[in-house]
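With one protein chain held back, the other chains of the complex are shown just where they sit.
Letters A, B and C mark the chains as written, and numbering starts fresh at 1 in each.
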Amino acid sequence: MVEAILINGLVLGGMYAILAVGFALVFGVAKILNMAHTAFYMVGAFLILIMTIMLGFPSLPSIVLAIAIMGITGSVIYKLFLDRVKEHPVAVMIISVGVAILFQEVLLIGFGGHFRGIDPFVRGFVEIAGIRATYQQVIAIATSLVALVAIRLLLSKTRVGNAIRAVAEDREIANVMGIDVSRMCVITMGISAVLATVAGAVVAPIFMVHPLMWMHPLTIVLAAVVLGGLGSIKGSILGAFILGFAETAVVFLVPMGAFLRGAVGLSVMVVVLLLRPEGLFGVVFEEERL
Amino acid sequence: MAAPFLEVENLCKHFGELRAVDGASFHVSHDEMVGLIGPNGAGKTTLMRLITGILKPTSGTVRFKGEDITGQDTAKIVNKGIAPTFQVVKPFRHLPVAANVMVSCLCPRAKRRGDWVKTVELRARDALEFCGIADLALEPASVVSHGDLKRLEVARAIATEPELLLLDEPFGGLSPAETELVGKFLRRLHRGGRFGRLHSEGPAMVIVEHKLSDLMKIVDRVIVLSFGQIIAEGTPDEVVRNKEVIEAYIGKEVSSLVS
Amino acid sequence: MGSYLYQLYRGFQGEILAVPGRVIALIFVTLLFLLPLIIPHPIVLKIFSLAAIFAIFAASWDLLSGFTGQLNLGQALFFGVSAYSAALLNIHLGVPPWATIPIGAIAGVIAGLLVGIPALRLRGFYLALVTLAFPIILIGVIFVFPDITGGELGLFGVDRLSGSRVLDYYIILLVATASILVMWKLTDGRSKIVRTGVILHAIREDEITARASGINTVRYKLMVFSISGFFAGVAGGLYVHYIRIAGPSILELFFSFQPIIWTIFGGIVTIYGAVAGVFILYPLVELVRLHPVGETYRFVLMVLILIVVLLFMPQGITRWVRDHIEEICPRCKLINIRTRRYCRACRAPLHAEK
Partner (left out) sequence: MYLEIKDLTVLYDRAMVLNGVSLTVGKGEFVSLVGPNGAGKTTLLRAIAGLVKWEKDTLKGTRAGRITLEGSVKFDGEEVTNLPAHEIVRRGLILCPERGRPFREMTVLDNLRAGAFGCKDKKVVKENLERVYHLFPRLKERENQISGTLSGGERFMLTIGRAMMSQPKLFMIDEPSVGLAPKVKEDLFARVKEIYEQGSTILMTEQDVSFAFDLAGRNYVISKGHLVGEGTAEDLLADESLRKTYLGL
């Protein structure tokens, strides 16, 4: 039981972490509460489903292709729908909800509301220190870690990463420093969509794929980002793992757990926020608070 | 003897390692205009914010008319009769100038029984007129120039009918002519203002300012703050001659001030 | 007497007929009241009854999130709490609708305070996410006690509001009109009678300054939370007695997003924008649904309209329309119809001369 919680918690937490990082990045840089973020994850998973099962492509190339397609889609959606109205935060939020519903409806029309499975990319399992895990789970955990490290390096070491952080801090000044703000937003949106697809790719064979699968992760990702403190990538990751473990524990330990998984994760968030209103790693400038 | 008007005792505020205000003690009596000066980052603004409860002090006490108001809610403190203005103007940008002041007129302290919207508006106009910006009453605050916004801040503060006015850089960014004007009306307000509980005498004031020459003309007493600590206190003349003050703050400008 | 009537007429002319936005609102409300006479079709009546209920709901969201800037992503909580308490009282204790709806509204107020108290410590998106959590947590609670709450299936067989559809429609429409008028007046910054409007605007713009002006923002925020909870509760009570089922779907994420979508579509911080948004989007989607093809594509259609409208009118449809038919006099700030060249009161030129 404990092993199962550990492994599943890591898988789930890793997935949420990748999603949360992408979400936090877009929020920080483009100041967009992108409700369509987990819809990218869903569409990414569906693309892999289409390519591997319907078209019979091998899994690795289909994943790469799906990631590329989604990266471009993310950028295009930003350019088409969000860039024009970026000074109206609520309108942007509602448009992104609209985009998510649009994806959901198109998938519903195309695939119906069934649950579909994707074959694992690798079968079998390993035993590490007496804990059994399928290869797929190990791959999922490893991929999450790699993705998280990669994004961290990208942000702190590269020229573009530095520019992205600068835009996140102060757009106007970034602009005067010669950084093209809207190009940075497009790039960030692309990176975030890529991350979402990575998350979709690693867990698609573990969980079922269906056109409503974006809703639940969305609430958890929002909760994770806020739990960690808005704007803090580190915090989002920690928040995601906390919620991932909380959810797994509930599903395994409580009889009606599956119904409660959303409620428990969010309760954790509410309690933490009541104790620490700025989230775990949020920065407060005291003079700006009341 | 009645309890002193405003008493600040050993007030401290630490932001992590930084000691923004470090054991400041002073008092202000009800018929004084006090200047608060000091180099940048000395903690003047922080001190003001501690008094008005926008920030909570790490330790120390603030007493107003004998009552301990340390760390109370800002709105409560304002309703006891201390009105702050801000260094960086923060008007309600989308509201008309008159409505900005109306908000103050609606606070429990300034509200009268059976008041209705018309009379409140008139009182708001009164405050605006006193500050000389009544002609802008209908304009939204977002189109008003910086200098007028500074005056709007003061109008907003006096509309709560304070007994003590805390002004944070009221001359900041004003032209010389405007500075003189504002200085004059502050003086007028202090002497026999209409905007106080006691109509015979105006509110006491604490003014934080960088423009020393203009400040020195209007205040009775000056307190000098450096690195969170009070290093000197006295009449303007005394302070500008104080060696420590010159070293820490005034620099070579002193000659021009004394003359 | 005659002169008094004349004055009343002049007031009506000056305050309503001269302002195109208000003329449109007047025509619209009149049409709504005449609807059962024009199109007595039961489905149309049902759609417009529900639209009126949702109009209260959306307006209550606008009151809270638009006017005080407390972004609430969980407005469904107030609606759901009220709907469930009305349904429970009605089914288990047999309390009639005229009593359950006010009780439901009070439950909404309590829910509002329950969310409002943590809201005092939180701001911006932190608050938004905490509010988003509450309805989802409540769903969890509902699933844990299926015997009382009906679990996943919900509660069936709630009493009807009244005997006939037409009567239902008029009850709902009257309650909706009254609620919306109250909310509108409460939030009107230019109102000559109520002062809360100015204060709410002030709190939204800058809370610290509002406090420095001596306004107890805590009290006003809690007040707004409870008022918003009250009206969302009224909507919830009406809803449950109208469609006679209370299911967990009214607490889901999508249901919380609906009032936001309508309000943003219509125009936030206006109240009437929220109402307009509901009355445009909701009947459209439901009417399209009547057609077999529309059934599948209705949400796609709705979303496309939503996105296109917001791309070109990011502040919402009513504000866009208002900016194109009305012009505020630069001198006396009176609203004029755009076609006028000089202000109707002070004769100042309305349009900047080139």
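Methods note: a contact is a pair of C-beta atoms (placed from the backbone, for glycine too) under 8 Å apart; a residue touches a chain by one contact, two chains touch by 3 or more.
No experiment lies behind these values; they were computed from the predicted model shown.
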Worksheet item: Just one of A:20, A:39 or A:166 touches the chain that is missing; which is it?
Response: A:166
Worksheet item: Which of these, A:177, A:208 or A:253, touches the one chain of the complex that we don't see?
Response: A:177
Fill in: Chain not shown, touching residues in chain B
18, 38-42, 142-143, 145-147, 172-179, 210, 249-253
Item to complete: Please give every residue of chain A in contact with the chain that is not shown.
Response: 84-88, 159, 162-163, 165-166, 169-170, 172-181, 231, 283, 285
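Going forward, only the chains that are shown with their structure count from here on.
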Worksheet item: Among all chains, which one's averaged Cα position is nearest the averaged Cα position of every protein chain shown?
Response: C
Discussion item. Need the CA-centroid distance for the pair chain A / chain B, whole Å please.
Written reply: 49
Practice prompt. Let me have the rounded angstrom distance from the C-alpha centre of chain B over to the C-alpha centre of chain C, please.
Written response: 42
Response to the item:
In chain A, the residues touching two or more other chains are 290
Item to complete: Could you tell me which residues belong to chain C and also touch two or more other chains?
Response: 208, 211, 217
Response to the item:
Residue positions on chain C within touch of chain B in the complex are 189, 191-195, 198-199, 201-202, 205-206, 208-218, 331-333
Worksheet item: Once bound in the complex, which stretches of chain B touch chain C?
Response: 52, 54, 73-76, 78-79, 83-86, 90-96, 99-100, 102-104, 106-110, 116-118, 120, 138, 156-157, 159-160
Response to the item:
Within their complex, chain C touches chain A through residues 118, 121-126, 129-130, 132-134, 136-141, 143-144, 207-208, 211, 217, 252-254, 257, 260-261, 264-265, 268, 296-297, 299-300, 303-304, 306-307, 310-311, 314-316
